[in-house]
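What you see is the complex with one protein chain gone and the rest in place.
Chain naming follows the written order as A, B and C, and within any one chain the residues start at number 1.
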Amino acid sequence: MSGQDNTALLEVRDLKKFFPVRGGLLQRVVTQVRAVDGVSFKIDKGHTLGLVGESGCGKSTLGRAILRLHEPTSGQILVDGQDIVGLQRSQLGVHRRRMQIIFQDPFASLSPRRTVAQIIREPLDVHGIGTSKERERRVIELLADVGMGAEIRDRYPHEFSGGQRQRIGIARALALDPEFIVADEPVSALDVSVQSQVLNLIAELKKKRGIAFLFISHDLAVIQHVSDEIGVMYLGQIVEHATVGDLYSEPKHPYTQALMSAIPVPDPTAKRARIVLEGDVPSPMNPPDGCLFHTRCPQTQDRCSTTVPAMVNVGSETNPHRVACHLQD
Amino acid sequence: MADNKETPLLSVQNLIIEFATENGVVRATDNISFDIFPNETVGIVGESGCGKTVTGLSILGLIPSPPGRIVGGSIKFMGRELVGLAENEMRKIRGCRISMIFQEPMTALNPVFTVGNQMTDVLMRHHGLTRRQARDSAIEMLAKVGIPAPAKRIDEYPHQLSGGMRQRVMIAMALSCDPKLLIADEPTTALDVTTQAQVLEQISKLQAEFHMAVVLITHDLGVVAETCRRAIVMYCGRIVENTSIEHLFTNPRHPYAKGLLDSIPQIRSRRLEELPIIPGRVPDLLHLPPGCRFAARCPRADELCNEQIPTLSPAGTHADRVACHHPYAAEPAGPAS
Amino acid sequence: MNAVATAVVRRESLWSKAFYKFSRDRTGMISLVFVLFYMLIALGVTLGWLASDWSDVQGGKWEGMSMTYWFGTNMIGQDIFSRAIYSTKTAFEVGLVVALIATAVGAVIGAISGFFSGSWIDEVLLWLMGVLDSIPFYLFVAAIVFAMQESPYAMHVAMISTFWTGSSRLVRGEVIKLRGLEYVEAAHAIGVPELTIIFRHILPNTTHILLVQATITFVAAIKSEVILSFLGLGVKDGMSWGLMIAESSQEVMAGFFNNFLAASVLMFGLVMAFNMFSDALQDALDPRKVS
Partner (left out) sequence: MEILQYSIRKLFSGIPLILGVTFISFVLMVYFGPDKTYELLGKNPTPEEIAEVRVQLGYDQPFVVRYADYLRELATLDFGNSDSTGERVDALLARTIPVSLALTAPGFVLGNVLGILLALFAAYYRSTWVDKTIMASAVIGMSISFLIVIIGFQIIFASSYGLGWFPVRGWSVNSIGDYFSYVAVPTMATVFVALGYNTRFYRSVLVEEMTRDHVRTAKAFGVPPTKLFYKNILKNSLIPIITRIVFSIPLVIISGSLLIESYFGIPGVGKITYDAIVSGDQPVLKAVVGLTAILFVLAQLLTDIMYRAVDPRITLK
């Protein structure tokens, strides 16, 4: 927003994460799953980038690669201008404190044999922050921040509902006062009536604490509420990237358009022409030549199957709207 | 119902299903009653644990027992009582008169037999076809659900197909014996949105072609709006509203239905400051309140709601039924349904 | 409905829940009483309160059952009942030592192997387990007995070195499952060191498996001890049910069954009680039922 200097909080440059597939007589690497295949973006302080795509598009792998939970294959991850790819685990400590993650599955994301207080305290213990008393106090503050009372301190995760567990997970992520949080599908396992509660909480944290988010979701409708910008991923690449306003009012990429039109609308009177895509997503083990989307694109042309479309800015210099599609030439 | 001249295809009356758990007996459905008429598509909507899936399974007698059992009520299909029907009689109905498809296409098919093997089994059993005839018929069905190169696909194993394909195979298998009623339990929940669109479109198309009734069990009101004519909204094992789609979406009368409707994530032309929510959470089925189960979360609740369980009102002028002491007012003179 | 509503709301950890479940399991509780009873006998023998006269020659040869000698006397006039009671201690000692150490070793190695699965560490540990599982058990014991110069603990060492692989494989499988769970990823994201993750976040969540596995190992150790002692590879100084049966194998053909029966009945009682206890424990701790 107010660009004091040009260094973004987080900048990802041409990040790749391939998983090897072994086979043959000597178990050599025969091919690779190109989970994340050359992704670049920036996130400024306090901003939220929403990352949307279908299962298997590499969005979760990307989120984990940024936190170095998966070791990136190549590319750069700049935090305040410093590349953290290749840093030793011991040197990562400082960055771990600044970047945290919220997970999808509220039942798998909390250790079942530890109490709520132990779970939330752990980051403080690991990084040796404060005295024991201070940590106790901090746990109560954090619980209050996510809308839960101090009385649940000594209870175990299995005693809570999905939404409450998700709040506890958020409290743990907040314990180190991070500047940046990867939220990996944080509401997709929750019931509709609870989803909005958690989304509101995230939006509030973002506003009050100025935390930047990478918000990963498969649902364009969910992601709209919390994001400033949105990147649409398909087969490991970002195919369209724009501000929320632009993307929803004028989606440029045929895939984005199809994704938007596929969302069921809770209004039986709405009569609209739906774009129904044919076929399935190709395997990331051998992605198609040319434009990755051409095998399913309703507007495909000859060159789409041969030439890779470049990412072009169809918006303005100050308000970019980038899309990788031949139709935009 | 009095205002409907047709006789229902399926009539569920006062159905009570209980499950024995570690900590006591839980009522998964508590006195639910509804009718399904021929050729209509009805959505059963609710959040996890509301009893919608159990209701679907109970129609085919598939409640895992133990721990579950039907404690009371009746399920009549084409005038025939299904509760307590002998297993061998029930088997003649399953997959033939009533078919069911499930949420997880990945695990719902037997991984060690080909798609064709599993489909022809159904046809041979229910229609007495030879293996050859059954195979031809299965290929035809696969083509109908939009599977490319069905003659080739029929010899593949489930793991060789994508999730969307597998769900289509399930649909093909379910429709192969020309059922009168299809129960679809969250058929698209495990699928991606673009695949979900394909499958839903397929179901709608086939529903008309096969002249069957469809019960679509889902948590997604968007799916209901696009495919169903009527919706039954469930909360904590009870039906709270049973109404036409138009009324549900323009004029929901139960506060829970309204809250659910408001909180559906949807693309909005302008971003809201705060998303509408239903406060609180679904009560534990083991510790239900004595009165209305939604009372603690309801903006309209009063003393009465905390004391007395509201019952489903009888069919009104346009077949809207609601179980609430203080429902929102029906809008006058909606378009006749 | 009322019965449902009045179910007590209990504040509970997974353990207290399992404990509650176990306490309501009738066969489980009965078997526990039996196990405890045996344990008291073993304790009594250890403290010298019971069966201290097991090696004394008191009566005549092959005396029948009487008030003095409940199970009669053996070939040289020793009290069979005392010897059978004394053997309870031997069985418990072998069972406990082997079960505890083998399970602990299996847990640590299995956890390391599972956590680093796919790396060379795992390959080496898996190889080691495969190797130990492929050596015929009796040969292995015999070899260790020779190699350890007939030390009284050779049998323990042999059993521990082979029995840990079972627990290890189970723990490894569970750890591989847990390792992929999000709470372990969360620990990584917080910056918890790897060893701490293994020992604080992963291993505690396998304790239910370990506990059950320890009871299974206990039974296996007792049963093996008897066979090994019978074969002359196990207990040498002291008394064991296996030695009693070895003694009786000459006698039964002559029609004297007391030695055989005393050892068999006591051993069956203990193994049966422990098997049932192990089952009940497994039911109570089954995570699919607990959570």
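We take it that contacts are C-beta pairs under 8 Å (C-beta built on N, C-alpha and C of every residue); 3 or more make two chains touch, one makes a residue touch a chain.
On a predicted model such as this, the values are computed, not experimentally measured, just so you know.
Trainee: Just to verify: which one of B:29, B:99, B:207 or B:242 makes contact with the chain not shown?
Mentor: Final answer for the missing-chain contact: B:99.
Trainee: From the list C:57, C:121 or C:252, pick the residue that touches the absent chain.
Mentor: Answer from the full complex: C:252 touches the omitted chain.
Trainee: Can you tell me which of B:125, B:229 or B:300 touches the chain that was removed from the display?
Mentor: Result: among the candidates, B:125 touches the missing chain.
Trainee: Quick one: which of C:65, C:96, C:128 or C:176 touches the chain that's been left out?
Mentor: If we include the chain that is not displayed, C:128 is the one touching it.
Trainee: Using the definition of touch stated at the top, determine which of B:45, B:70, B:108 or B:301 touches the missing chain.
Mentor: From the options B:45, B:70, B:108 or B:301, the contact with the absent chain belongs to B:108.
Trainee: Where does chain B touch the missing chain, residue by residue?
Mentor: Where chain B meets the chain not shown: residues 60, 62, 66, 88, 90-96, 99-100, 102, 104, 107-113, 121-122, 125-126, 157, 159, 170, 173-174.
Trainee: If you put the missing chain back, which residues of chain C would it touch?
Mentor: Residues 127-128, 130-140, 142-144, 146-147, 223, 226-227, 230-233, 242, 245, 248-249, 252-253, 255, 257, 260, 264, 267-268, 271-272, 275-276, 279 of chain C touch the chain that is not shown.
In this text, only the chains that are shown with their structure count from here on.
Trainee: What chains, if any, are shared contacts of chain B and chain C?
Mentor: Touches both chain B and chain C: A.
Trainee: Sort out for me whether A-C or A-B is joined by the greater number of C-beta contact pairs.
Mentor: A-B
Trainee: Which chain is most remote from chain A in terms of Cα centres?
Mentor: Between chain A and the rest, the longest centre separation is with C.
Trainee: Would you kindly tell me how far, in whole Å, the mean C-alpha position of chain C lies from that of chain B?
Mentor: 51
Trainee: Would you kindly tell me how far, in whole Å, the mean C-alpha position of chain B lies from that of chain A?
Mentor: Going by mean C-alpha positions, chain A sits 33 Å from chain B.
Trainee: How big is the gap, in whole Å, between where the Cα atoms of chain A centre and where those of chain C centre?
Mentor: Computed from C-alpha means, the inter-chain centre distance equals 49 Å.
Trainee: Flag every residue of chain C that touches chain A in the complex, lowest number first.
Mentor: 11-14, 181-183, 185-192, 201, 204-205, 207, 287, 291
Trainee: So in the complex, the part of chain A that touches chain C is made up of which residues?
Mentor: 64, 67, 69, 92-93, 96-97, 99-101, 103-105, 108-113, 122-123, 126-127, 155-156, 158-159, 169, 172, 176
Trainee: How about chain A: which of its residues touch chain B in the complex?
Mentor: Spelled out, the residues of chain A in touch with chain B are 54-55, 161, 163-164, 191-197, 199-200, 203, 218-222, 224-225, 244, 248-249, 258-269, 274, 276-278, 280-281.
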